[in-house]
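Every protein chain of the complex appears in place save one, which is left out.
Now for subunit A:
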Amino acid sequence: MKAFLCAMIALVVIAFGANQILLNSGFSAQDTTASPSNVRLHD
């Protein structure tokens, strides 16, 4: 079952890696429905 265990490890690595890439890519799904930068929320 080495192949299975390797697949599990790869699964976790890919998930966290993909998350880091998405976080650093500059794309935000939230920004497609809101533009807080266009509104002054603070003084």
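Quick note on the criterion: a contact is a pair of C-beta atoms (placed from the backbone, for glycine too) under 8 Å apart; a residue touches a chain by one contact, two chains touch by 3 or more; residues count from 1.
Simple rule for what comes next: contacts and distances are computed from a predicted model.
One chain of the assembly is not displayed; among "Carbohydrate ABC transporter membrane protein 1, CUT1 family", "Formate dehydrogenase gamma subunit", "3-oxoacyl-[acyl-carrier-protein] synthase II" or "Dihydroxyacetone kinase subunit DhaK", its UniProt protein name is "Formate dehydrogenase gamma subunit". The omitted chain makes contact with subunit A at the following residues, 1-4, 6-8, 10-11, 14-16, 18-19, 22, 27, 29, 31-35, 38-39.
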